[in-house]
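Of the protein chains in this complex, all but one are displayed in their positions.
Right, chain A next:
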């Protein structure tokens, strides 16, 4: 009840015309930067920090929140239409979304991602408002051992995206591991695989890899097959928006995605990428249309991960607002904005800055509504992009990918890496190696390795931490079931089909 009255007060703060304008400005700006690869919400907010000297704290946080949520919406647009993810959290969206766009369902893919983002963003924001104290307790119980077990679970689950051949899938995954290892090792401060180049000390940006493998590689492949006359893009087939069947296939995926995204986003080292991987794997497992995955594009594979990344964006705000813990680059910059107002974010923030916090939460709800209103009509416009003739479209993608990559850190080295990876992506496509596991490998490996080594440092080399911590044991058990469960299930089914004299239990 207390929460409701706080929230009502928050809405009264957010609903002033000026603050609504800030919200609109933020969401518009956020959508725009989400669309551009290389310009992320963290950078944008950092550049806008000077306005904290000019306006009231409420106004600037409402603006920042709008940018933050807006970027999550916008990031999916280029993933779906151009196979060029603007944010690391929307890489998975490109897998099915771009397939859908090529087979004439781009409008539906954009719609399910916009509406899914709305649903998950709203659920996530409700979570922030009502569950924050509980969720944060759960999040703090995650130590390095638990994170490592979570990574194991993620590895097992995402083996679903390895494609038809495990050998090819694993090869790609291992390439991802190696790319993920490039740079200064956090645990020892020593450079690995940098070949003496200072530009590689911070590793390779995952966006550069995704854009190189997906967009540039794809463009090279298309160019090489220009006269083969295959693989035509169908701009639009059927209705622009979602059909009844597509709605029916989407809503469960939205809810599952939101349920995965919010708690993992709230984990201090959870991030937005892992829930999208997990959601994709789960949707692929549960779907009745498995044949659409990787061919014409399955709508569940867009709906789930998109919901997951928006819910995780809300989850990130939980440790930030309840404990003052910034768990993403964007949250860290928002915290530094708090400081420029002389507000020290910490465990007392909800009490000492109730106006600000509840105004912010209320404006997140409003931002979500504005975003869905803003994005749905744009779909018709976006889909027209696909009507551009292939040569011009692919040339445009190449320009877009190049400019966006340069924008990440203004580094010419990144451009060289982009085109090298584009070449690699072309070869992988040509010889039928899946590219998605590279991305998954490069994101998961450093996390798994770091957490493993931290756990071992803390336990002083004692392996038992992984199975004596209840939470860690639970996660490992789940992973184990995920690994052997399907085989046992298949065996039981097999026995059952052979004859009625065999009871499944004695198998």
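Following the convention adopted for this analysis, contacts are C-beta pairs under 8 Å (C-beta built on N, C-alpha and C of every residue); 3 or more make two chains touch, one makes a residue touch a chain; residues count from 1.
Here, contacts and distances are computed from a predicted model.
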"C4-dicarboxylate ABC transporter substrate-binding protein", "Glutamyl-tRNA(Gln) amidotransferase subunit A", "NADH-quinone oxidoreductase subunit N" or "Phosphate transport system permease protein" - which is the UniProt name of the missing chain: "C4-dicarboxylate ABC transporter substrate-binding protein"
Residue in contact with the excluded chain [from A:4, A:18 or A:403]: A:18
Chain not shown: contacting residue from A:133, A:347 or A:470: A:347
Option touching the unshown chain, where A:4, A:186 or A:488 are the choices: A:186
Contact partner of the left-out chain, one of A:42, A:222, A:259 or A:401: A:42
In chain A, positions touching the absent partner: 17-18, 21-22, 25, 42-43, 45-51, 53-55, 59, 63, 139-144, 184-191, 198-199, 201-202, 268-269, 319-320, 323-329, 331-333, 336, 339-342, 344-348, 409-411, 454, 457-458, 460
